[in-house]
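These notes are about the structure you will find just below.
Here the complex is missing a single protein chain, while all its other protein chains stay put.
Naming follows writing order (A and B), and every chain is counted from residue 1.
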Amino acid sequence: MRKRLAPTRRRFLGLAGSAATISVIPIVSLHPAEATPETMAAAIRTVVGGAVVQTGKVKLDIPPLVENGNTVPMTVSVTSPMSADDYVKSIHVFNEKNPQPNMGNFYLGPKAGRAQISTRVRLADSQKIIAIARLSDGSFWSVSADVVVTLAACTEEVM
Amino acid sequence: MKLTGTINVVALLVAAAMAIPPLAATEIPPNERRSGYTFMAPDTQAIQDDDTANPGMLWVLDGEALWKRKAGAAGKACADCHNDASATMKGVAARYPAFDKVLGRPVNLEQRVNLCRARHQEASPLAYESRDLLALTAFVAEQSRGMAIAPDATSELAPFVAKGRDFFMRRQGQLNLGCTNCHDDNWDKHLAGSAVTQALPTGYPIYRLEWQSVGSLQRRLRNCITGMRAQSYDYGAPGLVELELYLMSRAQGMPIETPAVRP
Partner (left out) sequence: MASALINVPKKAKRGDIIEIKTLMSHIMETGYRHTASGQLVPRDIITSFACRFNGAEIFRADLFPAIAANPFVSFFTVATESGKFDFEWIGDNGFTETASATIAVE
């Protein structure tokens, strides 16, 4: 997804130097919507309700400086015996500056063996990512990470 | 730093005589060359390393299916002439762009596929950057994975390599930049947050994170040239193929990584 930094500047620079373009619809983003710390908090509340979210047990592996905001590898793991009566039920990942606060929900169970998921996400801007785990005993645990996202140096003006 | 006319002619003659062209004044010495892979963060390298997690492999698999699909008025599939690609296509991508005798100039892999389609399958050309063409070229190039890049040593290619080198060295565009200014002189530095690499196309067509798709070297070059604020070439233009040819000769000896993942 396109970063929202100075979209009009990008369009100007894009139109300034182009030669023959590929015959696809040029796509630019014009001031897209943005989540805020408040909408992220609201999205988190939808998942945890009124429960207290404690920090700990969860580990978020995400590069502190991303190679490219369009595809950022991310791994969330939770310390848990993953036994029949003590396991991770689900993992929820949120962000504060993409257009939407939710990124993904992952539902595990005692047969998972290891509470760890990996995926690749899009990050629109430098921001905080929060991962929350729901355990079988109803408790919630979280971790956050700050990620720096820079615009790629030479981007295309049309897709 | 520009080569004078005399030195240019001598360089051409030596290039024609030897398999390995001599260094232009600012080119990276062979033992200092590094693939774009080495400039990436470990997380991104991991995406390339695992065939089952490398999105570029989705295109390779598509290409494998297309290889067997009949096409054109002649109703032939690539496999009908070329049989098992893992045998017949081994080493092909490593020596492209290659000289086409009929056209009298080098053609890249994409053009070779379309020439085959026209000449042998009586099929219409696949559009540049179309999913099918990218899939086929990714599939063919993957058959050379791990093999050393070895552009044809024929003397016929030498003048085209020289033209590609000229372009690479020439200052142009609104910023008066030559490719060499970044990719030869400043490859150990960063431009904004991105590492400046050495312009060694070892893994094309690549899965570029910025595109979230596989794309060809020509797409990347058009992007680079526009990024320099210079007039870019159209897809398939001879000048662009010459630049591809020069860049592959720059990477001579380095292993093919297709399908590579790059930021």
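Remarks
What we mean here is this: contacts are C-beta pairs under 8 Å (C-beta built on N, C-alpha and C of every residue); 3 or more make two chains touch, one makes a residue touch a chain.
Bear in mind that the values here come from a model prediction, so they are computed numbers and not experimental data.
Between the chain not shown and the residues A:53, A:112, A:135 or A:148, the one that touches is A:112.
Remark: the omitted chain is touched by one listed residue; of A:102, A:126 or A:139 this is A:102. Residues 50-55, 57-58, 61-62, 64-65, 212-213 are the ones on chain B that touch the missing chain. Interface with the hidden chain, as seen from chain A, comprises residues 1-2, 11, 25-30, 32-33, 70-72, 95, 98-100, 102-109, 111-123, 158.
Here, only the chains that are shown with their structure count from here on.
The residues of chain A lying in touch with chain B in their complex are 16-20, 22, 63, 65, 67-68, 70-71, 73, 120, 148, 150-157, 159. By the touch rule above, chain B contacts chain A in their complex via residues 40-41, 43-44, 46-47, 128-129, 173-174, 191-194, 209-212, 219, 222-227, 229-235, 263.
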